[in-house]
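Sharing a structure, written as structure tokens. Questions coming.
Omission of a single protein chain aside, the complex is shown with its protein chains in their original locations.
Labels A and B are assigned to the chains in the order they are written; within every chain, residues are numbered from 1.
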Amino acid sequence: MNAYATYALKRLLQFALVVFIGINLAYLITHATPIDPVEQTVSAATAFGNTSPEAIAMMRKSLREIYGLEGNLWNQYAIFWQRVLVGDFGPSLSAFPTPVSTLIGRALPWTVGLLSVSTILAFALGNLLGGLAGYFADSRLLKIAGLAVMAVHPIPYYIVAFVVLIAFGYVWPVLPISGGYRINITWGWNADFILSVVSHAILPVTSLVLVGIGGWFMGMRSLVSNVVTEDYVTYAELAGVSRGKILGAYVMRNALVPQVTGLAMSLGSIFNGAIITEQVFGYPGIGTLLISAVHAGDYSLVVGIASVSIVAVSTAVLFIDLVYPLLDPRVKVS
Amino acid sequence: MLAILRDLMRYRPQFRLGVILTGVIVAFAALTLASPHPQQDQFVVPPDVPPSWAHWFGTTSRGQDVFWQLTFAIRNTMLFGFTVAILSRLISVAIGMWSGYKGGFVDRVLMSINDTFIVIPLFPLLVLFYFVMRDKMSWPLLALAMAALGWAYDARLIRSLALSLKTREFTQQCEFSGMRTSEIVLQEHLPYVLPIMFYTTMNNMNWSIGLEVTLSVLGFTNIDTPTVGVMIYWANQHTALVAGIWWWIFFPVLFVMILFIGLFLLAISMNEYIDPRSRLARMGGASG
Partner (left out) sequence: MNTVPAQVKGPERVLSVTNLRAYYQTQYFGISREVRAVDGVSLHIDRNEIYGLAGESSCGKTTLIKTIVRAIRPPLSIVEGSVMFNFAGRECDIYRLNRHELDSMRWRRLACILQGSMNVLNPVRRVRQSFIDFAFRHIGQPMPQFLALIEGHLARLRLEPAILDNYPHELSGGMRQRVTIALASVCRPDFIVADEPTTALDVVVQKDVLGLMREVQREIRSSMILVTHDIGVHANVTDRMGIMYAGRLVEEGRTVDVIRNPRHPYAVHLVASLPRIGDTTQKQGLEGAPPNLAAPPPGCRFHPRCPLVMDVCRKEHPPLVDVAAGHRVACWAATQPDARRAA
């Protein structure tokens, strides 16, 4: 069988495993609690005012159905999985009767956009800087740049986002700090809208890139300083190949290979960072949606977002895995 | 291991800086022993007072002295991070070692599961966890949950270590000479294991504290116990920035940043030391 097909199959199986374990974890969490979400919602809804016992009973019944908690544990498990596979998590409680999937569908593109842009920027800039720093190991400028990005790297996304918010929201208010676009603007592919989207994205993207860039920098710098000692780099230097070509096609190109693996591994934590950054900037992605769902006690929405997050990240990782052999021709053989 | 720490202190300024920064934070946390107010008391001092001689870091809108609150917050945050690090060490060492030594099918299965936990976005799961736990959420519970989810990255590192130790000549020599496995592990392997333990613990602490701060700021933890994240949460609840009470936010953020950078410097100094290339250059020197 074609070597690539074997490889692709293995990656597909791993993808299935990730989704399987992830969704099961989510299920386990929802059922590990001593608290009954139905009771919780009922008591929240009936806290003020009088509700007749019949109304409460009806509420319980419909909630059970909405939450997929009818029947025995096995039944519930089956319903849970069914919903994930179809993508239907029932209606949202806080935005009744809008289905959860619609809410998620509206919010997901914003998150995907934010994530893609900031990940690509951080990856590109971080690897470029790190590669140069590894190759030109004596450069003062690069050493200072390195210190700067590495100083920001350990700080959690929330704090960086917060500091960026204060800096550009209060101290020097030049950019919008909330929302994904200006209110009352017409949607569509017009310059106005696009400009508005971009200007609202600048701060969240900056905040994500600031944190992310340090990690790529450190990794690339260390990889490059190893790669420059490899035989094929020395040999190309002995052949008088131009420095630019060596840096690009021999050093960076080879050092990028493990970095792409690293990218697949860190997508999970980058996603976490994106969620919290959205919250700080009120960006209309699934991060903000998740937090407000928790505050509104919207069980279906929270479960839905958790499940979708798992599937979304796993899919992105699968995509990277499948594209990987293009970068590294050696992988097919193994 | 002590020799390694001593070497790092002597020759690596970034390690020294890391020790100083972390040391300052630990000392600060130790001040809790001298605190005039118990950690959860409110309205014991006049609220909203800016930093002054009476209250070095000012006071909060809830009538707490920011300085003393912060000592508790730092202490609790660090204890939490440390607990998660220890707990997840147990899991990652167990899985990493088992996988590395056994190899073969066991290794492949464990690593597939391991990679799963690396890929899965943990934050939504933790939020879900909070959501279903609500008031029953407690610090030990959260620590357990985070340890149960966050072992994967380090398990891989330890597995590589186990793989390399297994095939080293001196291990086989020890086996042939009849040393018991426990003796081999303690006497021969430990010098290699400890630096990696150190590095992964520092890293893990940064990770778990970061996650704690993020969750607490959103109010998704037990908000009655002061931690750095909880302090910021309450500050936000009282719209401290808008009200001009900047010191309530500034000092927790400043101190936690110092802690993060300190732990980070310690981790990367140790990591650089472990790097075999630097070890080669040191070989043959006076201290052997």
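Basically, contacts are C-beta pairs under 8 Å (C-beta built on N, C-alpha and C of every residue); 3 or more make two chains touch, one makes a residue touch a chain.
What you see is a predicted model; the values in this text were computed from it and never measured.
> Which candidate, A:175, A:311 or A:327, sits in contact with the chain we can't see?
Reading the full complex, the residue touching the unseen chain is A:327.
> Out of A:80, A:135 or A:250, which is the one that touches the chain we can't see?
A:250
> Could you please point out the chain A residues that touch the chain left off the display?
230-232, 234-242, 245, 249-250, 253-254, 257, 327-330, 333
> Residue by residue, what part of chain B touches the chain that was omitted?
7, 10-11, 278, 281-282, 284-287
Definition applied: only the chains that are shown with their structure count from here on.
> Please output the residues of chain A touching chain B within their complex, sorted ascending.
Residue list for chain A touching chain B: 14, 17-18, 21-22, 25-26, 29-30, 32-35, 37, 40, 150-151, 153-159, 162-163, 166, 170, 218, 226, 264-265, 267-269, 271-272, 275-276, 279, 290-291, 294, 299, 302-303, 305-306, 309-310, 313-314, 317.
> Which chain B residues qualify as touching chain A in the complex?
Answer in residue numbers: 112-113, 115-125, 127-134, 136, 153, 206, 209-211, 213-214, 217-218, 220, 232, 241, 253, 256-257, 260-261, 263-264, 268, 277.
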